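Removed: one protein chain of the complex. Kept in place: all other protein chains.
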Amino acid sequence: MINVISVNEKGLAIIDEMLDWEEELKVKSIELDNGATVIDCGVNVEGGYDAGMYLSRLCLADLADISYTKFDLDGLPVPAIQVATDHPTIACMASQYAGWRIAVGKYFGMGSGPARALGLKPKELYEEIGYKDDSEFAVLVMESSEIPNEEVVEYIAKHCSVDPENVYIAVAPTASIAGCVQISARIVETGIHKLESIGYDINTIKSGFGVAPIAPVVGDDTKCMGSTNDCIIYCGETYYTVEYGDVEKLEELVKKAPSTTSRDFGKPFYTTFKEAEFDFFKVDAGMFAPAKITVNDVKSKKSFTSGRINPGILLESFGIKEI
Amino acid sequence: MINVISVNEKGLAIIDEMLDWEEELKVKSIELDNGATVIDCGVNVEGGYDAGMYLSRLCLADLADISYTKFDLDGLPVPAIQVATDHPTIACMASQYAGWRIAVGKYFGMGSGPARALGLKPKELYEEIGYKDDSEFAVLVMESSEIPNEEVVEYIAKHCSVDPENVYIAVAPTASIAGCVQISARIVETGIHKLESIGYDINTIKSGFGVAPIAPVVGDDTKCMGSTNDCIIYCGETYYTVEYGDVEKLEELVKKAPSTTSRDFGKPFYTTFKEAEFDFFKVDAGMFAPAKITVNDVKSKKSFTSGRINPGILLESFGIKEI
Partner (left out) sequence: MINVISVNEKGLAIIDEMLDWEEELKVKSIELDNGATVIDCGVNVEGGYDAGMYLSRLCLADLADISYTKFDLDGLPVPAIQVATDHPTIACMASQYAGWRIAVGKYFGMGSGPARALGLKPKELYEEIGYKDDSEFAVLVMESSEIPNEEVVEYIAKHCSVDPENVYIAVAPTASIAGCVQISARIVETGIHKLESIGYDINTIKSGFGVAPIAPVVGDDTKCMGSTNDCIIYCGETYYTVEYGDVEKLEELVKKAPSTTSRDFGKPFYTTFKEAEFDFFKVDAGMFAPAKITVNDVKSKKSFTSGRINPGILLESFGIKEI
């Protein structure tokens, strides 16, 4: 049943909408010499929240209901994003997860979205979830401060076994509004990824729901990497419906899952990253998780919740001055 | 004016969408031998939240704006449903209200949705609200743990005066995700029904707005009947706009309306039901109401609010263990 849904076909439909609404979304499409289409959502254009919503839909292959909502940070209302999906493994893991590090020549970007399911990046993950897309179009979301060039497209096309003119890339830097939106949209995905990393069988996850504030632009890409991740780490709330059965193991894993269990929990991620001399390998990977995780197991009929949000640290990360 | 809107025609358009999105909704359509179409939303398939949203739209004949939202249960965020309608009597009473008990042979299910307005189930209600549909298609939502068979369809077709091949039934058990969603979507309807039962003229209700948490799957159908009803009884919030005029009587009725006035308020419904030896006639019917009801009377320009939510009891009902 799973393979009937093609994430790249879903993505292509969204790309078409974006091309129809360039003015409204404040994005700009570029046709490269090899025929590939790049949609700039924040590199040389303004972009905006709606461009970020489209990036999020692309990432999730349109297999989620996403909407704006308000998040109350100890009395300070900020825009937030709400994500609901009945296809958590395909939408979040086979598509949204930023699992393709693309470095070609001087170009660097983190690839996420449907095209990964053609290139199988990374292969083990696709084997684990038993999903593989078959499409002549490759749709990729790129978190990068540069517009990908022909060389980058050739690389992607080759790995996805498609023609370069059938490659569609939507790109926004971390330090952009659209970038901030699409990262907060990873709230459900981040919880699944954390659960996977501590040994949970993610194929048992049937639905996911989550809310996370959207970060303001607080500085350069590195600083924004901090504030955007903090949205999930300190105020990200998730709720999963699973079909698991092993109550004891489920309780043990849910307890471990939220960011609150990390040794680095308690200060803005940028501070942690700086203390680690900007070396990712020195940062506890367990940090990358929602602050709050609730799981309803429809097999055992039991539910568990773990973690707590911490608006204070997020406010520190956002640096919003009260005047 | 009222009769211009055909709830079954509205329903049929949603059925078409569901048939187009079977994979996405994780539902499965079945054609019966007599040509009727059944869409399984949770009996032998997974279904999910979106299937539940479609069931809710069907129930409400697409005459409401429904969306996911978050509900904060004393710090525990859970998915919730928000319903807004400018056609409260048609959407909720002529269509959504589960007023058709269908028992044919060994089959049992609670029927709700558009088809009731053809079969006039129950007749007095349709006379009261002055609505009657005229359509050659009958669209029914069934809360049941079994797929209806040809015999059930013949029964429905006969009562609705349509051909069996024009009967469309969407079905989900109480103990399913889709089932839990569609029950919480009854938040606005439950308040109207309660008001009707205490003598309020529901034709004066012009708009309705409500929010209710969505229950996790906590057990079998009986246990889920408890937790889903508790969503409305203990945390359901409603707001009605009416054209009434009699301020004194309005105040008196609104005061009586919320679940908080019931003698059985204060413990999970399943406990009450068990204590009544699972005999519905021993349970106070006044329980079935939102916890909080606010009414704005545009005629007298007065507004009243009554009741209070009780997240603690809902948490007890959900049985979510904090770890």
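Order of writing sets the labels: A and B. Residues in every chain begin at 1.
In this section, contacts are C-beta pairs under 8 Å (C-beta built on N, C-alpha and C of every residue); 3 or more make two chains touch, one makes a residue touch a chain.
This structure is a prediction, so every number in the text was calculated from the model and none was measured.
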| item | value |
| --- | --- |
| Sole contact to the chain not displayed, among A:14, A:63 or A:177 | A:177 |
| Given A:36, A:63 or A:78, the one touching the chain that is not displayed | A:78 |
| Chain not shown: contacting residue from B:17, B:31 or B:65 | B:65 |
| Touching residue (missing chain; options B:13, B:30 or B:298) | B:298 |
| Residue of B:126, B:155 or B:239 touching the missing chain in the full complex | B:239 |
| Positions on chain B where the hidden chain makes contact | 1, 4-5, 63, 65, 67, 69, 82, 84, 86-87, 206-207, 209, 211, 237, 239, 241, 251, 254-255, 292, 294, 296, 298, 301-306, 308 |
| Chain A, residues in touch with the chain not shown (by the definition above) | 23-26, 46, 48-51, 67-70, 75-79, 177, 216-219, 223, 318-323 |
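Quick note on the criterion: only the chains that are shown with their structure count from here on.
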| item | value |
| --- | --- |
| Rotational angle, Cα trace of chain A fitted to chain B, multiple of 5° | 120 |
| Chain A-chain B separation of Cα centroids, rounded to whole Å | 35 |
